[in-house]
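Here's a structure for you.
Shown here: the complex without one of its protein chains, the others still in place.
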Amino acid sequence: MVIVLNSSSTPEQIEKLKQELENFGCSVWPTYGKFQTILGIVGDTGKLDRDYLLSKPFVEKVLSVQEPYKKVNRTFHPENTLINVGQQTIGGNQVAVIAGPCSVESPEQIVSIARQVKSAGAGFLRGGAFKPRSSPYSFQGLQQEGLELLKQAREATGLPVVTEIMSIKQLENHHEDIDIIQIGARNMQNFDLLKAAGQIAKPILLKRGQSATIEELLMAAEYIMAGGNENVILCERGIRTFETYTRNTLDLSAVLAIKRLSHLPVIVDPSHAAGLWWMVEALSKAAVAVGADGLIIEVHQDPGNARCDGQQSIKPDRFAALMKSLREIAHIDNRTL
Amino acid sequence: MVIVLNSSSTPEQIEKLKQELENFGCSVWPTYGKFQTILGIVGDTGKLDRDYLLSKPFVEKVLSVQEPYKKVNRTFHPENTLINVGQQTIGGNQVAVIAGPCSVESPEQIVSIARQVKSAGAGFLRGGAFKPRSSPYSFQGLQQEGLELLKQAREATGLPVVTEIMSIKQLENHHEDIDIIQIGARNMQNFDLLKAAGQIAKPILLKRGQSATIEELLMAAEYIMAGGNENVILCERGIRTFETYTRNTLDLSAVLAIKRLSHLPVIVDPSHAAGLWWMVEALSKAAVAVGADGLIIEVHQDPGNARCDGQQSIKPDRFAALMKSLREIAHIDNRTL
Amino acid sequence: MVIVLNSSSTPEQIEKLKQELENFGCSVWPTYGKFQTILGIVGDTGKLDRDYLLSKPFVEKVLSVQEPYKKVNRTFHPENTLINVGQQTIGGNQVAVIAGPCSVESPEQIVSIARQVKSAGAGFLRGGAFKPRSSPYSFQGLQQEGLELLKQAREATGLPVVTEIMSIKQLENHHEDIDIIQIGARNMQNFDLLKAAGQIAKPILLKRGQSATIEELLMAAEYIMAGGNENVILCERGIRTFETYTRNTLDLSAVLAIKRLSHLPVIVDPSHAAGLWWMVEALSKAAVAVGADGLIIEVHQDPGNARCDGQQSIKPDRFAALMKSLREIAHIDNRTL
Partner (left out) sequence: MVIVLNSSSTPEQIEKLKQELENFGCSVWPTYGKFQTILGIVGDTGKLDRDYLLSKPFVEKVLSVQEPYKKVNRTFHPENTLINVGQQTIGGNQVAVIAGPCSVESPEQIVSIARQVKSAGAGFLRGGAFKPRSSPYSFQGLQQEGLELLKQAREATGLPVVTEIMSIKQLENHHEDIDIIQIGARNMQNFDLLKAAGQIAKPILLKRGQSATIEELLMAAEYIMAGGNENVILCERGIRTFETYTRNTLDLSAVLAIKRLSHLPVIVDPSHAAGLWWMVEALSKAAVAVGADGLIIEVHQDPGNARCDGQQSIKPDRFAALMKSLREIAHIDNRTL
């Protein structure tokens, strides 16, 4: 950490601050310039509170040198984390593909889509039971019934199921029924939910909030890992920008940044990022080409009559064709899919 | 609502869609252009699902004409909503000032600040007991003990207390102890929490998410009102932009937009928006000048030793001086403070 | 175009507006709702001025149905535009690769890089002579001397040269020496420069401004085409967002959007988007996978001693290895590179 002092700082203030920092177990190396004094701080700077330092009137800036996350940090855990789900692994050489409808609608719908995405090569089934909707008047998902249908689809196909929970109560009641628990973009900084997710043993798929920086996403993952659950899969799903042609702007550079900063696997959701079904295939290819560990794609037999997000879902036959292209791209980097 | 069809649309598809829309109780007025057909839809378009319409391959665009919120909408409720808290009113001719520390730290701290902000003219005491922090390793607030201290400060001064809750459980356990319940920016789209807030009788201070549009903020308020709680106070607290000099960019135009679109009162939080104590006074003046119904300001006796957000807190004497200027600005618009 | 009138509008005002619009050659189809009247307008709406309509007190909103650009619009020109440069074509089945240093530094440097990128398979040489720098104290390029060196490199290798001009005077003086003239992101809305570029016969590489919407980029291209120069190549080079890990956020969805909206070719600049050399290879692969018509990549023999942008340049040997991967990805879509 680097603390920049302004020209009003006195030798006494500097000495006092120095001792305070040393009491935290840090060592302090000052640099004296004409207009500014700079303090280089090394040691366990994670305990220092940036806001506390900034509140001192003679402190001009506090510049972070070390990342604020520990368990998530690749520096202290150089190898990729591999997450086992049933007999599959996410984060290794195999690109994980999660596919299925936005929301579970009926037994026929979910079982039939599950069979189709499985035969096209998907490894996991997605389907929403509890749906976060921007309007209180929109369809909110089949709730518990939706979960039961997901279990039927799992039984019918063997595909592990991925579904979102939105509250601590849902997490407590249902985590045993779900193979990968999704925490959605809107709840990325719902810290009490993150803490609760840290207490359970299931893998968590944590989506990037639409205005979350990469660092904030990693800090949200740190909340889960600090609680004891080390099975966190990160998901880039588009960020909010000034461009409105797409619903959000897919940030594929974030995949590269996250893989450099952290050992956790990262997958991409092109369906929610673009919000436009005709972009999903090309963006999926780009995501595999950039090196993502997996994809989560919305597939629906009849998007024009889907109960939600039909405009961003592709049909099973297009999905099957897409899987072939994705496999070829994965092979170029010696990966499988 | 306006639906733009692309050139691939056939007369049969148009007719079928028209009937479908009429079955929802809407009437449909087509406009036939050379390259496009436009359908003007009037009636109860609130039941129509934009995503569903967009998923049809012959639909090019869906343009909203009516706002998606009802109870929040000024069109159907032209007068300002007045919210009574104890013997005070928010949303009327009196500018409400909520002041106090970021977090409750000790009985002496909170009671003494409460006395000071009261004597300067503040009408409400703020203070955090449950703190949302971006790091799991940062101070998380005194929790329940903090609430007890807030109650002591209320007893000592008579000031109603404003504090944040972060989960349904906290809401259920503590809402009776709090005069105005804050739902923070990070939880603005925690829909389960919003629904729970709709079930209680206390006023809710709902902060705009840092990447929430004005419409999304109003839809979040609609969730609370749809549940039956009509006492919602909105709060502009800065939005995330590319500019990093301030923590967020205070959007004072949003105050004007919200007051035009909705009948709910709207207050401004300059402390969290800027994140810089030396901007708080000038931004507070601007917020009153622009017509906000109130302010929420962080005040601390010793910001350099505050346990959180010291860098954005002002001292009680500056707060007292600020109150004088604010009063003069309020008078220009025939308001009191 | 759709005009939404508010409830204050009178039948007389509506009739008067209707006639005014009809005088512009449009036909007007009204929809009468309970709270609003909606006017559907078809015909030559391009002549209507949105701002003018919005300034009428009884007009609530003006919603655009048709795109404001004509010559750029794929609707009126369904086939892809192919742009010929020497014996090569941009926009067709061959992915164009433009490579070279940020700035021309010396004859040895530029000729040697030109030879290396050519032997790796690049089709065009980039190199800056006039450099837009955010500081007036930074190296501003070798100016005219730089252009001479580019010509030497062209002579030595046969590669057409791509370089930026920043003013009308530079355009007038030097356009004959340049094969593809770049207009940089900062000048995307320098309308006088765009008009001047419309008067010459050389292909223009128009970069998206860092806060330009896709529509604004297409309108900037429309300025050039309206002047008579139809050889415009668009370039996505990252947009400014709240994320600061990368210099800008590469928006690969924009490639898909632009190709749907326009017939012009679109290439991608991963070097400027990320600003980090170690991201360039993966982002280049993603750009080809998403379907871009080409790439512009910064290559330097000794990035650690480059006079500008060294941190985003890759070395010739990495570039050569990258070209192999790109070729394989292009083949998956039956393209060459």
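Labels for the chains are A, B and C, by order of writing; each one numbers its residues from 1.
By definition in this document, a contact is a pair of C-beta atoms (placed from the backbone, for glycine too) under 8 Å apart; a residue touches a chain by one contact, two chains touch by 3 or more.
Computed from a prediction, not measured in an experiment: that's the story for all the values here.
Trainee: Of the residues A:Val4, A:Leu82, A:Ala156 or A:Ala321, which one touches the chain left out of the display?
Mentor: For the chain that is not drawn, the touching residue is A:Val4.
Trainee: Which residue, B:Ser211, B:Ser271 or B:Gln311, contacts the hidden chain when the whole complex is considered?
Mentor: B:Ser211
Trainee: Determine which one of B:Ile3, B:Ile239 or B:Ile314 touches the chain that has been left out.
Mentor: Hidden-chain contact among the options goes to B:Ile239.
Trainee: Of the residues C:Asn23, C:Ser135 or C:Asn334, I need the one that contacts the missing chain.
Mentor: Residue touching the chain left out of view: C:Ser135.
Trainee: Quick one: which of B:Asp44, B:Glu145 or B:Glu328 touches the chain that's been left out?
Mentor: Counting the whole complex, the residue in contact with the absent chain is B:Glu328.
Trainee: Tell me, which residues in subunit C touch the chain that this view leaves out?
Mentor: Against the missing chain, subunit C presents residues 46-47, 49, 51-52, 54-57, 68, 132-139, 166-170, 186-187, 189-193, 195, 209-211, 216, 219, 222-223, 226-227, 240, 277, 303-311, 313.
Trainee: Across the whole complex, list the residues on subunit A that are touched by the chain not included here.
Mentor: Residues in contact with the chain left out: 2, 4, 29-36, 38, 40-43, 61, 63, 65-66, 75, 211, 240-242, 244.
Trainee: At which residues does subunit B meet the chain that is not included here?
Mentor: 211, 213-215, 239, 241-246, 249-254, 256-257, 260, 273-274, 278-279, 282-283, 285-291, 325, 328-329, 332-333
Note that in this section only the chains that are shown with their structure count from here on.
Trainee: Degrees of rotation, nearest 5, to put the Cα trace of subunit A on subunit C?
Mentor: 180
Trainee: Would you identify the chain whose C-alpha centroid lies closest to the centroid of all protein C-alpha atoms displayed?
Mentor: Checking distances from each chain centre to the full centroid gives A.
Trainee: Could you classify the subunit A-subunit B contact as same or different, where same means more than half of all interface residue numbers appear on both copies?
Mentor: same
Trainee: Could you please state the distance in Å, as a whole number, between where the Cα atoms of subunit B are centred and where those of subunit C are centred?
Mentor: That pair's centroid distance is 39 Å.
Trainee: When the C-alpha atoms of subunit A and subunit C are each averaged to a single point, how far apart are the two points in Å?
Mentor: Taking the average C-alpha coordinate of subunit A and of subunit C, the gap between them is 31 Å.
Trainee: Distance between subunit A and subunit B based on Cα centroids, please, to the nearest Å.
Mentor: Using C-alpha averages as centres, the distance is 27 Å.
Trainee: Which subunit B residues sit where two or more other chains touch them?
Mentor: Within subunit B, residues 211, 240 contact more than one other chain.
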